[in-house]
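Every protein chain but one is kept in place in this view of the complex.
Labels for the chains are A and B, by order of writing; each one numbers its residues from 1.
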Amino acid sequence: MTSEKKGWGLSFPFILWSVGFTLIPLAVITRYAFTDPDGGLTLDNVLAMGNRINGQAFLVSLLVAFICTLLCVLLAYPMVMAIRRLNLSSSAFILIFLILPMWMNFILRILAWQMILSDNGILNHFLTILGLPKVFIANTWLAVIIGVTYDYFPYMMLPIYTAVSAIEKDITEAARDLGAGTLGVFTRVIFPLSLPGLFSGITMVFVPSMTSFAVADILGGGKTQLIGNIIEQEFMRSSEMNLGSGLSISLMIFMLITLPVTVGRSGKEEGSRDI
Amino acid sequence: MSDRPVLIHLEHVSKSFGNSLVLDDLDLTICKNEFVTLLGPSGCGKTTTLRIIGGFERPDSGRVIFQGEDITGVPANKRPINTVFQKYALFPHMTVEENVAFGLRIRKKSREYIREKIDYALKLVNLEGFEKRMPKSLSGGQQQRVAIARAIVNEPEVLLLDEPLGALDLKLRQEMQYELIRMKNELGITFIYVTHDQEEALTMSDNVVVMNQGYIQQEGSPQKIYDEPENAFVADFIGDSNIIRSTMVRDRLVNILGIEFECVDTGFGENRPVDVVIRPEDIVLAPEREGALNGEVTDVIFKGVHYEMCIMTGDFEWIVHSTRRSEPGSGVSISVDPFDIQIMNIPESEDEEAVKLDI
Partner (left out) sequence: MRDRAVNFITRFYLLLIFLFLYSPIAVLMVLSFNDSRSRVVWGGFTLKWYERMFTSPHITDALVTTLALAFFASLLAVLIGFPASFGICMLRRSGRSVMMTLVNIPLLDADIVTGISMMLFFMRFMELSFSSVLIAHTVFCIPYVILALMPRVEAVDWTPYESALDLGATQPYAFLRMVMPQLYSGIISGFFMSLTMSMDDFAITYFTKGAGVNTLSTMIYGEIRKGIKPELYALSTVIFMAVLILLLAVNVATRKKGGETGEGRAY
């Protein structure tokens, strides 16, 4: 029991910090969400998510987040398998490979995508050289999806990679020994064992994807409004603190309802989300 | 060798990893329904040999012949051979039952067939009632049994076992040795077993293949390997021995440490240097001056079944096992029955010479 006491003691600065700067701010935003500017209780701010403009932005965000998450998953698994196949066992290098881009300024990276994707941009330049027709995806939701997928891919890749690289070679060899081909080894052994990583990847990609307002702003040309853009404008342009908080809280409530399934499952398999 | 039909033949198999040559032109024949053990120190190439048979490694050169067919390029999942892995390698996300059914499900067997096979296999390994358990909740010995059940339900022609008992404690290991012999007899298939434990090899095998540094040092029945080691490496690796550089005076007479002993070996020429192996338990102790070689007891250790004594004669130190204790410092005399003197050629090649270094 002394170790239990010691444990709480050592965690104390962290607990203090979290209560002060995570939980109390959440309480503050909740308070804003359920009051009007005069301080009276109201549900209007939270329910504003249901009106036409906000509701539409919410559905678009949901769709964008879903597609981006799916793309991240579809890109990550072949990559993890490729790493395994080529025996690139140095996880330090893979970590560096995925994290290094984050050191090039975030906004500049997104601006670079704008230059690549714009109508007279680099991509179309190459397509013309190759004799292919140009693509016009600048300022569309497609550009937003590319940008968001690009931004969050490492957050999907790392936990899946961590989970898969923890699978010992013995185990996949055993599956092969018992008659499984490459596909069988993947579907019956590697994929099921990677699930904790996949779940934490999903939670780390899906939620932020709905709100990356800067990406939508730069690559969507103002035409694709994510729910993040709406919330940002309520605060930074219209100073509608209560309304903005209300929308944030209803977004949080939505996530709390949909994500526990995945979070709960990834929580059970411990150590799967060390990045 | 045995009179059973040949099942597997490795022809001139070589394999290296990076710069190190692990197997050098290896030739090995394994017969049907045999319990064969590949025995040797770590790094001798025994596990690589097993992995080549299993299809996990492809030899750099040479061929793997299985029932007359060349299977060198056939991948592991297409071979009628199953493996029991050293660290069990159970699928951690599946129950015992699902683990055992894995191979059968891949082969799309019917539910009833799978059910029947699971029951049979778990009964064979004494794990009835564990169907729904997860591997994590089982002891090491139980996990090992699941690994065996998982392999044998597929009715392989050959079962490969890679140091399967290495992680178990001594008592469990001994129990499992008997279990494995029983299973092998019940299944009537070939077992190829890899171990560095000479006792395991001698207990279970029909045929032992002693390997070192990528070469086969000796092949034969456990008795033959133990009683008639062909070189100093085998003699030293299998049990304790006294290995003495001596001179073969003529057929049936050898000069050991200046004293001539009768022996039973012939064909080594006259006045040729040889190595002599004498097992510690084959040495007969007599009171001083009543045996052939006189010496002094320098050390005595009680080993349970017998005493192990060190005896100096001149500058050679003998290891002797005896049920009667002699006091350290006391004088004794050594003699050996002619049948217990094993004469070996002195290795000529450098590779074999290198082997002697760790004696």
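Here, a contact is a pair of C-beta atoms (placed from the backbone, for glycine too) under 8 Å apart; a residue touches a chain by one contact, two chains touch by 3 or more.
Computed from a predicted model, the values in this text were never measured in an experiment.
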Selected residue (touches chain absent from view) among A:C68, A:A163, A:V185 or A:V207: A:V207
Footprint left on subunit A by the chain that the document does not show: 3-4, 6-15, 17-18, 21-22, 24-26, 28-29, 32, 75, 78-79, 81-83, 85-86, 89-93, 95-113, 115-116, 120-122, 150, 153, 165, 203-204, 207-208, 210-214, 218, 228, 231-232, 235, 241, 244-245, 248, 251-252, 255, 259, 263, 267, 271, 273-275
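In this text, only the chains that are shown with their structure count from here on.
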Centroid distance [mean C-alpha coordinates] between subunit B and subunit A, Å: 55
Subunit A contact footprint on subunit B (complex, rising order): 54-56, 75-78, 81-83, 85-87, 89-93, 102-103, 106-107, 150-151, 154
Complex interface listing, subunit A residues touching subunit B: 168, 170-171, 173-181, 184, 188-189, 192-193
